[in-house]
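With one protein chain removed, the remaining protein chains of the complex are shown where they sit.
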Amino acid sequence: MFRLSETPIDAVELARELAHTRAGACVTFEGWVRDHNEGRAVLRLGYQAYVPLALAEGERILAEARAKFVVVEAACVHRVGTLEIGELAVWVGVSAAHRGAAFDACRYVIDEVKRRVPIWKNEHYADGESGWLHPDNTPVE
Amino acid sequence: MFRLSETPIDAVELARELAHTRAGACVTFEGWVRDHNEGRAVLRLGYQAYVPLALAEGERILAEARAKFVVVEAACVHRVGTLEIGELAVWVGVSAAHRGAAFDACRYVIDEVKRRVPIWKNEHYADGESGWLHPDNTPVE
Amino acid sequence: MKYRVLYFASLRDRAGIDAEQVESRAGDARGLYTELRARHGFALGEDRLRVAINGAFASWEQPLHDGDEVVFIPPVSGG
Partner (left out) sequence: MKYRVLYFASLRDRAGIDAEQVESRAGDARGLYTELRARHGFALGEDRLRVAINGAFASWEQPLHDGDEVVFIPPVSGG
């Protein structure tokens, strides 16, 4: 399940859906809005998404994770819109019988989401500027 | 912070303590009691610990993780006593500025806890038997 | 032919619009981007972009049809 959310992500509710009596391991990743990037003070973020392609690409990544690793459940939710410092921007959760697969699949999903899903982060800086970022967190232009 | 708990672990409360405005990534590992192991149906688990050494070794592992990886917070809580299927047996949480360190430190902590901390798992099977396990989940004797 | 073009991130800022209907003789995304880059002054070259046609990633050379939705995807930065 890959979703985009315009409202705060409920990590507790999401984690509950990963539980299964076959699952012995659960790994979650949470990406939070940091107060700095590349040495600049950040006030808040805005995320834009090309929604239909983001949903399709996100589901494709989860399907790849399920094919590559022996997992029970795998899910990801990404925020869009305006986020304040400390807010949850992206959540990935994977349950599996064994911890190796849970770690590897969780890492795979967040790495691929950041690399491939058409979502763009616009950082608003304390100096009044703002800018769109590359996957490596450097400015686009 | 490494703790042993005789009562259910509150993962939500623990995760809250990892948050920090410097932290952009949070990885958590949860180990749940599975309903099977090595093909045998499991009814419940019992964990024994040599408490003072378990606490000292657990803190040592967290200190190693903080020295090896650039993390903001790292914590682990392990249950002792009797646990039912689906219960949370061990929780590890790491926050960091960047996700690589958070994943690597979380994985390091759970791997070393399972390898080194004097805690023993006794599985109670559906066939009425029970047995102490090795780290690789095979029986001790 | 008429295409619907959506803009995101720095392309949206530069164009000043989220989307537009474009009347063009370009038969593929490469030709269409060349036209639109000249019109809007986009800084990003083709080598920095990916293309999506009707909601799916596509090649720059895939033939376009009347009414297609075309999106030029700047480097993504989710997460």
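Just so it is clear, A, B and C label the chains in written order, and each chain counts residues from 1 on its own.
Assume contacts are C-beta pairs under 8 Å (C-beta built on N, C-alpha and C of every residue); 3 or more make two chains touch, one makes a residue touch a chain.
Fair warning: this is a prediction, and the values are worked out from it, not measured in the lab.
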item	value
Among shown chains, those touching the left-out chain	B
Contacting the left-out chain in the complete assembly, out of B:15, B:89 or B:105	B:89
Residue numbers in chain B that touch the chain omitted from display	31, 47-50, 52-54, 56-57, 78, 89-90, 110, 113-122, 132-135, 137, 140-141
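Here is the rule we go by: only the chains that are shown with their structure count from here on.
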item	value
Distance-to-centre winner among chains (Cα means, whole assembly as reference)	A
Separation of chain A from chain B, taking each centre as the mean of its C-alpha atoms, in whole Å	24
Approximate Å spacing (C-alpha centroids) for the pair chain B, chain C	49
Residue list for chain C, restricted to those that touch at least two other chains	none
Residues of chain A engaged with two or more neighbouring chains	31, 110
